[in-house]
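Below are the structure tokens for one structure; questions will follow.
For this view, one protein chain was removed and the others were kept in their places.
Presenting chain A:
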Amino acid sequence: MLVHSKGGRWAAWSLFGILFVPLFALPLLVVVAASFATRWSGAFPSGPTTANYASAVQGESLQALTTSLVTALAASLLALTAGTWAALAAAALGRRGKRVLDALFMLPVAVPSVVVGLAVLVAFSRPPLLLNGTSTIVVLAHAILVTAFAHQSVSAAIVRLDPAYEQAAASLGARPAYVLWRVRIPLLLPSLTAAAGLCFALSMGELSATMMLYPPDWMPLPVRIFTATDRGSLFGGSAVAVVLMATTLLVLLAVSRVRTRASYR
């Protein structure tokens, strides 16, 4: 407790309220409120309706939702595989090798996502790998962008792993592959699911690289929200944005349930 006087405490709390509510709570509330409205010409929205949601879960928007879900799922799986593999391989290397590998896999975070999109577009618009205009190129870009987060979270968990378990298993004659599959991976499962949730959420909201790459028949949800609001349909866009937020939250919630069931340690 830093402030002991009652007045001082109330002053601190009201400062917190003044800063927190308009900056962080209000934006989310406003988007939700707008998604149920038809007009906003005054202090508050007017014309309550659910028509925005009716159109947000059918036709093009529904297609965008499934596109986003498929993309996020595929990209997360790819990123998780590559990131975990790299993290496990890095842990087996020496100090120097681990640092190089970690730096390599963190690099996509430092490069702007728009530039990642541009690079993928430039590289895969020419033979031998002609992916321009396919859904693969979107999934690929998403996977590149989120692999760093998977790698970071798994390698942090590997450092915390108690080596006694694998040493015990190895001393009882388990071969490395068996130790990896039956001891290390299960122990890493909580952080793997957490990493999967993070990758999924990031991929669901990815806009920058997607804007550079998306083909007309593979338009993820954030692009759909942008095209809607760009055409001036702010309320329809808000409803789609709420669908995006709700889907992300649901998946994160499901993943955290898996995590609590898996963390039997």
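List of remarks:
Simple rule for what comes next: contacts are C-beta pairs under 8 Å (C-beta built on N, C-alpha and C of every residue); 3 or more make two chains touch, one makes a residue touch a chain; residues count from 1.
Keep this in mind: contacts and distances are computed from a predicted model.
Per its UniProt record, the hidden chain corresponds to "Phosphonate ABC transporter permease" from the list "Phosphonate ABC transporter permease", "Anti-sigma factor (TIGR02949 family)", "Phosphoenolpyruvate-protein phosphotransferase" or "Citrate lyase gamma chain, acyl carrier protein". Residue A:42 is the one among A:42, A:59, A:127 or A:163 that touches the chain missing from this view. Here the missing chain is touched by one residue of A:162, A:217 or A:230, and it is A:230. Taking the complete complex into account, A:241 is the one of A:138, A:196, A:219 or A:241 that touches the chain left out.
Here one chain is not drawn; of A:123, A:168 or A:254, the residue touching it is A:123. Residues of chain A that touch the chain left out of view are 1-4, 8-9, 12-13, 15-16, 19-20, 23-28, 30-31, 33-34, 40-45, 82, 85-86, 88-90, 92-93, 97, 101, 103-116, 118-124, 140, 143-144, 147, 170-173, 175-176, 198, 201-202, 204-208, 211-212, 222, 225-226, 229-230, 234, 237-238, 241, 244-245, 248-249, 252.
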